[in-house]
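Note that one protein chain of the assembly has been removed; the remaining protein chains are unaltered in position.
Chain naming follows the written order as A and B, and within any one chain the residues start at number 1.
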Amino acid sequence: METWLHWVDLAGVAVFAVAGTLMAYKKHMDGFGVVVLASVTAIGGGTLRDMILDLPVFWVQDPSFFYVIFIAAFSTIIWLRSKDTFPLRYLFFADAFGLAFFNVMGLQKAMTYGASPLVAIALGTMTGVFGGLIRDVICREIPMVLKGELYATACIIGGASYILSFQLGLSTLSCMIIGFFITLTCRLCAMKWH
Amino acid sequence: METWLHWVDLAGVAVFAVAGTLMAYKKHMDGFGVVVLASVTAIGGGTLRDMILDLPVFWVQDPSFFYVIFIAAFSTIIWLRSKDTFPLRYLFFADAFGLAFFNVMGLQKAMTYGASPLVAIALGTMTGVFGGLIRDVICREIPMVLKGELYATACIIGGASYILSFQLGLSTLSCMIIGFFITLTCRLCAMKWH
Partner (left out) sequence: METWLHWVDLAGVAVFAVAGTLMAYKKHMDGFGVVVLASVTAIGGGTLRDMILDLPVFWVQDPSFFYVIFIAAFSTIIWLRSKDTFPLRYLFFADAFGLAFFNVMGLQKAMTYGASPLVAIALGTMTGVFGGLIRDVICREIPMVLKGELYATACIIGGASYILSFQLGLSTLSCMIIGFFITLTCRLCAMKWH
């Protein structure tokens, strides 16, 4: 994978790990519970995608994902213990970036390994939203993503635009950029009007 | 896979997708929640089976499963919004057919890829019942299949008869037909006397 893509990927993992840590904190979990929920949220979707595509899971050969998760979870806990508030507004923005990026990574990986377009959209969406879904199931919440909020719809629209770009013959990078910005725009609009 | 088998497989997927949609409707979910629960119910068991057998998951190269899920979920929602009742009685019958067929598909795939007989029975049962189990876990219900109802027992008896036929030297098709009808009969009897 190209270096800058790897860095963006790590940034997405960090944001999702913070979201998982916040949930663990809300549920009064300690050390290990925080790490599990942060990890599941951050890498659960991609893990399922790779298992379904019958590929080696992306983090097995590369420990940097776990370092990022530890740092993100630890910093979040430090912040929560020393301040009274958490900048949720910024987290929501960061989360939208993470979602759009994970969606596009899932689309690209699925198309590379021969999935059909509809399946690629499903796998992109799964990469974006399944980590949060598993986190909510573990915490006995009805998964937020199933309750509306246009979370997944943004992934699907972004995925469709990726596929359309692909079939118009654009380069993989162009498809990824288009898919990313359309997913991001849909998600930000949904956040604004809901 | 032979063509008629593929059509029966799609019919099983459609029936299970309707069952997932009904649960989503009961839980007041909208668009994406319906699609996720319909998909999980319909293809969750087979997906887990293929991941355990270390095979490519059956729907990755073949988008027809998703088309069937969309059509089944959409038609069910339309029906539920326009009529007051749902023909649950017919659904239970169709569900028994789907269960028997998925069980036999799981058995055949497991035996083809070298699983031992006991493991093949476990994987057949898993193909039949795990989709519904995951659906119930996501919806925070205690899984129906674990609470009795002889749902899984039908799969196990059907699986044992498949294995017995196989060891008597019958052809794969004969084993599948015998396993199918014995699973179906057990399930229909269980429904009648419970």
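Simple rule for what comes next: a contact is a pair of C-beta atoms (placed from the backbone, for glycine too) under 8 Å apart; a residue touches a chain by one contact, two chains touch by 3 or more.
Just so it is clear, the model here is predicted, and its values are computed rather than measured.
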### Message
One chain is left out of this view; which of B:88, B:137, B:173 or B:189 touches it in the full complex?
### Response
B:137
### Query
Which positions on chain A touch the chain that was left off?
24, 27, 29-33, 36-37, 39, 47, 51, 54-57, 59-63, 66-67, 137-140
### Query
Tell me, which residues in chain B touch the chain that this view leaves out?
51-54, 110, 114-119, 122, 133, 137, 140, 142-143, 145-148, 151-153, 156
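By definition in this document, only the chains that are shown with their structure count from here on.
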### Query
Measuring from the mean C-alpha position of chain A to the mean C-alpha position of chain B, what distance in angstrom results?
30
